[in-house]
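To start, I am sharing the structure in question, which I have written as structure tokens.
Missing here: one protein chain of the complex. Every other protein chain is in place.
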Amino acid sequence: MKTISYMQAINEALLEEMERDGSSVYFGEDVATMSGAFGATAGLLDRFGPDRVFDTPIAEATIAGAALGMALAGLTPITEFSFADFVGIAFDEIYNKLGKWNWMHGCCFKIPVTIRLPVGVMAGAGPEHSQSPQALFMHSQGLKVVVPSNAYDAKGLLKTAIRDPNPVLYFEHKVLYGMPGEVPEEEYTIPFGQAEVKREGSDVTIIATSLQVHTALAAAGMLAGEGIEAEVIDPRTLIPLDKETILASVRKTGRVVITHEEQKTGGTGAELAAILAEEAFFDLAAPIKRVGSADTPIPQSIFLEQEFKPNEEKLMSAVREVMQY
Amino acid sequence: MKTISYMQAINEALLEEMERDGSSVYFGEDVATMSGAFGATAGLLDRFGPDRVFDTPIAEATIAGAALGMALAGLTPITEFSFADFVGIAFDEIYNKLGKWNWMHGCCFKIPVTIRLPVGVMAGAGPEHSQSPQALFMHSQGLKVVVPSNAYDAKGLLKTAIRDPNPVLYFEHKVLYGMPGEVPEEEYTIPFGQAEVKREGSDVTIIATSLQVHTALAAAGMLAGEGIEAEVIDPRTLIPLDKETILASVRKTGRVVITHEEQKTGGTGAELAAILAEEAFFDLAAPIKRVGSADTPIPQSIFLEQEFKPNEEKLMSAVREVMQY
Amino acid sequence: MAEVVKRDIDPARYDKDFLLRLYREMVKQRAFDENLIRLLHEGKVSGFYHSGIGQEATGAGTCASLRDDDYILYDHRGCNQMIAKGVPLDKIYGDFMGRLCGTTCGLGAGIVHVAYPEKGVLGQSGTLGACFVIAAGAGYAVKVKKTDQVCVCYFGDGTAARETFHGGMNWAGLYNLPIVFYCENNEYGISTHYTKAHALKNNIADRADGYGIPGYVIDGNDVLLVYEVAKEAIERARSGGGPSFIEGKTFRYRGHFEGDPALYRDQAVVEEWMEKRDAIKNYRARLIAAGAAAEEDFAAVDAEVEKEILDAIAAAEASPMPECTRIYEGLFVEGVV
Partner (left out) sequence: MAEVVKRDIDPARYDKDFLLRLYREMVKQRAFDENLIRLLHEGKVSGFYHSGIGQEATGAGTCASLRDDDYILYDHRGCNQMIAKGVPLDKIYGDFMGRLCGTTCGLGAGIVHVAYPEKGVLGQSGTLGACFVIAAGAGYAVKVKKTDQVCVCYFGDGTAARETFHGGMNWAGLYNLPIVFYCENNEYGISTHYTKAHALKNNIADRADGYGIPGYVIDGNDVLLVYEVAKEAIERARSGGGPSFIEGKTFRYRGHFEGDPALYRDQAVVEEWMEKRDAIKNYRARLIAAGAAAEEDFAAVDAEVEKEILDAIAAAEASPMPECTRIYEGLFVEGVV
């Protein structure tokens, strides 16, 4: 094992997979010369040259649509938007084209496209550079959705994403970039559709994604002091979703709190809660609680963005509430 | 009262509101000369002239972005996309610009934009002209979402939409266009956020939107023959949502089936089910069931599109299932 | 500004075989389309059909210079193009009828969503205009793969207004991609005349200049002119010379979709095009006048084509419908790349 940051984990996955797959290309805004808005693509241009690693114009619909075209013509395109918020600009290309192209054309293609999408509130980046739009894709067809919460998952899941013959949206949290984590020296991948129990517990299940996994672990630690043992489950991929691990935990605990950074209403927690209301109703001893962000756009002020977001306290009080039943 | 079609109801609302508000304009693809892909804008050009009613180039991001610009400069823009599927093309403009502009700029504007969006599976229009993308906007901030299911609602809600100083997405179902319904001779509007109980019943609550209201009413009629009295609730607007009417019904029946035409996963039913799992848990005697379309793109074949969609039978068997508890 | 190309091409400069091949392609497309409309009226085909009758010179003239491994993104009026590129007719009819023999294996496809990788037919986007950016990607792939394939991107005058036009043109020029943009300017986008949908200098092709891309305006109903100008563009693309933009002036004879009464157009103009500017009629007359082919040659081709069409329809009709469960298949591809 070695200790590297989440960002380095991403960088290693890119270097390794582009080495492995000679048809892979990496492109996006300022990814080649400058190594991306956050530096994750360092070394790619030097290693793979300007045809395979290149800067594009500022035009995200074109980037996503071109990724599809490249895939249809036999490449393995890997791309990124500087901020996940920009999925709106390429929504038709991602949601309708990348997601549905293969199926609607009778399933004769492979579309091995990976799009890296940095999410999350960080340092006052404001309403259009701080969002976590993954929930929009819970209602997509043909896309896979990945939400890694630590360096180990980031690397293993990104390698799987790049090898996957389907389009994958890879949502990485900007606050996690600097976070160190243990990663094996040797090569590994993490299969999609396997949630991980990040902490075991018997009283309540907290389902958390992305940065909120850390909020949940911190909250769980404090709740243990109050005698509440929370189990923290990180789905790691939202499509495909590992329902079994979640349902098994709820069977054990009978109580669920779901937390994510995106706004509560219509967030990924909506679908998770609905699945539980359908499939785990008789296992539940208490109402489900969701702890998301406020149902507002994201304020630019660094003070107000703290109010906007979920945090340990909000999560702990939700847990305490479901423990009352 | 008079009997007119859903389409005529829309047309009347447009004519009346454009007459009332001299700052209103209507624009979109083929809306002026040809009266729109489905004919809803008949008469507008003649009545209000070519400055206020005009055909645009085929460029939906531009249409939606221009609607915002017009609103900022004091107009009341009303527009349409020929198919709701095209929201993907203008997603940034709708979701991030129209929805958030006023709030993120400190709340100094009015954005009285209405966008008409025809949804639904009809006659083999295929995967990109048959969708019901309203669920994507459950996770929006600053947009209102309207889903009228009959002529009366269509007219009253469209008039309210046009007068609303906020952006409103008005999703109308193509299969409903020809459906006749009773509408008052005199002027009326329907406030947003008021669900309607379309049928009373004591055993189970069916929450249905858009065309599925009719499926639900037909199913309820047949279920009555089996001794099951279903209450059918039509939220009419998803944002704002009339939680009270829904919660009151569930308190009475203890059983819920939610049905909508969009794909089940991540559909509007996810948020509705999640709200109930949070706020009506102890009122529920049975798991919640959702009856949506298949989690696939929409097939072009008119035979397969029937398999794709929810229908009376699927709904009835879901109701029978929740009645078992 | 784009070059307005006018050429008086002497058919005698070409092989008779070649000249008849172009003819055959055009009549095949028209016969395909007329028969499809018949099947629609017979209730054997459903959905919305955008007839390409009147625009046959596009596919015939351009695809004549394409190889099987070249890519096309046909447009929503583009059965003409996919037929010219070599998608088997029974597969296309099969898609329209929702049969298993179709390229979509029973999911069904109207004019959009037929794909046939064997012949480089990459499919179509139901939302107009994605073609520009998908073509950019396909073109870029050729650059990386270092093959000498070419990608032709077809679209209508109305579609040229989509925002993605800018993104696709910019990539094509910037990366010097082997793409030919072919704009079928049939004057209307549904009911809207292109002069009511575009701010133009003179022609849509004039926009190419701002990207440093050569632009050409041609009579898109003159199949030999389409052939020559497209051939030059395709060869330039193939040999590393980068993208081109061709605007072919043409006209659609029928409504926007079958069932559209098209009241927004002057019927006299439609008739003028049908009588005086019909691609097939004029081509026949010209070959005969030049002594390059005779009535019997055309009659023989017509008969062969008719048989080919009827056989394809029969084959499609003989193919079974899929099971209802077809929709649950194939959403995700298994395995790894």
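Each chain gets a letter, A, B and C, in the order it is written, and its residues are counted from 1.
Quick note on the criterion: a contact is a pair of C-beta atoms (placed from the backbone, for glycine too) under 8 Å apart; a residue touches a chain by one contact, two chains touch by 3 or more.
All figures in this text were calculated on a predicted structure; none of them were measured in a lab.
Enquirer: Which of B:Gln8, B:Thr41, B:Ser82 or B:Gln141 sits in contact with the chain that's absent?
Expert: Considering all chains, including the one not shown, the answer is B:Gln141.
Enquirer: Among B:Ala13, B:Met34, B:Ala66 or B:Val204, which residue is in contact with the omitted chain in the full complex?
Expert: Spelled out, the listed residue whose C-beta touches the missing chain is B:Ala66.
Enquirer: Looking at the whole complex, which of B:Leu75, B:Leu241, B:Leu304 or B:Val322 touches the chain that is not displayed?
Expert: From the options B:Leu75, B:Leu241, B:Leu304 or B:Val322, the contact with the absent chain belongs to B:Leu75.
Enquirer: In the full complex, which residues of chain B touch the absent chain?
Expert: Those residues of chain B that touch the unshown chain are 21, 23, 25, 51-52, 54, 56-57, 59, 61-62, 64-77, 92-93, 96-97, 101-112, 141-142, 144, 163-166.
Enquirer: So that we can see where the missing chain sits, which residues of chain A does it touch?
Expert: 29-30, 33-34, 37, 55-59, 61-62, 85-86, 88-89, 123-129, 294-297, 299-304, 307-308
Enquirer: Considering the entire assembly, which residues of chain C contact the chain that has been omitted?
Expert: Here the touching residues of chain C are 1, 161-167, 169-174, 196-201, 206-213.
Basically, only the chains that are shown with their structure count from here on.
Enquirer: Looking at CA centres, what chain is most distant from chain A?
Expert: Relative to chain A, the chain with the farthest C-alpha centre is C.
Enquirer: Can you compute the centre-to-centre distance for chain B and chain C, using the mean CA position of each chain? Integer Å is fine.
Expert: 37
Enquirer: Indicate the residues of chain C shared as contacts by at least two other chains.
Expert: Expected reply: 104, 107, 109, 113, 125-127, 163, 331.
Enquirer: Note the residues in chain B that touch 2 or more other chains, in rising order.
Expert: Touching at least two other chains: 85-86, 88-89, 126-128, 295-297, 300.
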